[in-house]
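Just one protein chain is left out here, and the rest sit where they should.
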Amino acid sequence: MATMGKGRLEAFSDGVLAIIITIMVLELKVPHGGTLADLQHLAPVFAGYLVSFVYVAIYWNNHHHLLHGARAVDARIMWANMHLLFWLSLIPFTTGWIAEFYGAPWPTAAYGVNLVLAGFAYRLLELAIVAHDGKDSVIGRATRHSHKGTISLVAYSAAIGLAFLAWQVAIAVYVVVAIMWVIPDRRITKQLPDHPA
Amino acid sequence: MATMGKGRLEAFSDGVLAIIITIMVLELKVPHGGTLADLQHLAPVFAGYLVSFVYVAIYWNNHHHLLHGARAVDARIMWANMHLLFWLSLIPFTTGWIAEFYGAPWPTAAYGVNLVLAGFAYRLLELAIVAHDGKDSVIGRATRHSHKGTISLVAYSAAIGLAFLAWQVAIAVYVVVAIMWVIPDRRITKQLPDHPA
Amino acid sequence: MATMGKGRLEAFSDGVLAIIITIMVLELKVPHGGTLADLQHLAPVFAGYLVSFVYVAIYWNNHHHLLHGARAVDARIMWANMHLLFWLSLIPFTTGWIAEFYGAPWPTAAYGVNLVLAGFAYRLLELAIVAHDGKDSVIGRATRHSHKGTISLVAYSAAIGLAFLAWQVAIAVYVVVAIMWVIPDRRITKQLPDHPA
Partner (left out) sequence: MATMGKGRLEAFSDGVLAIIITIMVLELKVPHGGTLADLQHLAPVFAGYLVSFVYVAIYWNNHHHLLHGARAVDARIMWANMHLLFWLSLIPFTTGWIAEFYGAPWPTAAYGVNLVLAGFAYRLLELAIVAHDGKDSVIGRATRHSHKGTISLVAYSAAIGLAFLAWQVAIAVYVVVAIMWVIPDRRITKQLPDHPA
């Protein structure tokens, strides 16, 4: 399989992620009145935007490190990347649903399903890069033990079930996992030499 | 004709394609209720989004290889590229129409017309690059036999007619051709040396 | 005045122009029915999208050549560029107005006013670059005689008046000027050496 440069894949991913993160704000519709109460009605939408903004920012950050460590891009990596972008592109939708019907079990579960699928897609992207670069490459060594990824997938799955029992707990899980990820992916940064440009 | 660098044309195309692929998700409007049934009503819109996401991803991928192989960009290539982006920019619209009125012949046919016009525009872009680079250039040799392109145009044309007879078959054609294209354009990748950046 | 690199200004302009050109398609709303007649109602919106797509593509192309020829970017050029992007960002709005109320004099005139202001802003950007690079620089020599720019501004101004007398003629002017510009700006390309990257 011929490989190709990483530049345009990064540029395209940056574009899609920038649009995803910004498009969510369109869900924050101008209130129907000019009072504080009108603004307060938007609190759940605002909270949903905040959490999802952090999730997309986390993905951008980890994606940045992952692609930086990759040697090159082949067709399998390209499609694994598109697959990841597909699930991430649904985050504005599931965010809008959970925010507008907060407390309802299905929207709460749907948000978790979206996170599971995106997390799974990210893992597939890691594996596609390892398949190309080799197990002893930077990414091969960095992704050998993906504890944080595994914990996240387990937590999201638990939250999907909890959505039907105690939606507040499910939402707390989404928030806590996001906070856990704000700490950067040291698995990869540890392996990488500092680079000034 | 003065030539210009490829960098900004690729960057602009990446931007437009990133927006096209992401803007479609705006058609996935937040359901009016919080139940599973509310979500199920969106199944055709979701399916349409998926297929069109794959088509735009295919175009991005092939466009990437095509421009990578091109020597430089002249005015004719620039306008051929804009012409391609124009038809691709209508995909969110035709996707929205076929998804909202699935089973109706005109929307089903319109989707095929859009794919024919985009496929034709892609072929014109190939020809514009060959006209610039020469028949023995990388792209000249790579695009000599465009079997997959020809098959696609024939299949889309058949689907346009089938839209009025058996819309399910027309849609099956759109899906099958997309799957065929997910396999990367080896015509060009075969000609290109591996490149790590 | 400290100068800065051109890279990020080009990247930001590319991003804004890519969004402007694509956002217009959101005005092409999914028809309320699945018949050919439902599609035909969109003919004026589609025609407006086509003409404005060509105008934004022309600006992108000329902007590309202009910035390529510029030596560097200072604060004056940065703001002249923002000023141009501002008027171009209104094109989706004036396009939507003229398309939805075609035949009405004010929307027809507003489209021309938008084109005049964008054309004027482009000329100011040229002058800002000449002020930085000098009259004998590439851009200084290339923009000395801006016949096409002057003709366009005169034509748009005439169309603004014609909007109240014979709107069809005004629209014909917009279309004819666009076609005139599809031919690339040889003033600058003539001055530039071919460059392969």
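All chains are identified by letter, namely A, B and C, in their written order; residue positions are counted from 1 within each chain.
By our rule, a contact is a pair of C-beta atoms (placed from the backbone, for glycine too) under 8 Å apart; a residue touches a chain by one contact, two chains touch by 3 or more.
Note that the structure is a prediction, hence the values are computed from the model and not measured.
S.K.: Would you mind spotting which of A:Leu28, A:Ala47 or A:Leu127 touches the chain that isn't drawn?
M.R.: Considering all chains, including the one not shown, the answer is A:Leu28.
S.K.: Mind pulling the chain A residues that touch the left-out chain?
M.R.: Residues of chain A in contact with the hidden chain: 10-11, 14-15, 17-19, 21-23, 25-26, 28, 30-31, 33-36, 38-39, 50, 53-54, 57, 60-61, 64-65, 68, 182-184, 186, 189-190, 192, 194-197.
S.K.: If the missing chain were put back, which residues of chain C would it touch?
M.R.: On the chain C side, contact with the omitted chain comes from 1-9, 11-12, 15-16, 18-20, 23, 26-27, 71-72, 75, 78-79, 82, 85-86, 89-90, 92-93, 96-97, 100-101, 104-107, 110.
We take it that only the chains that are shown with their structure count from here on.
S.K.: Enter the angle, 0 to 180° in steps of 5, of the rotation superposing CA atoms of chain A on those of chain C.
M.R.: In short, 180 degrees.
S.K.: Nearest whole angstrom, what separates the Cα centre of chain A from the Cα centre of chain B?
M.R.: Spacing between the chain centres: roughly 26 Å.
S.K.: Taking the mean of the C-alpha atoms as each chain's centre, how many Å separate chain A from chain C?
M.R.: 37
S.K.: Please set out, as single numbers or ranges, the residues of chain C touching at least two other chains.
M.R.: 15
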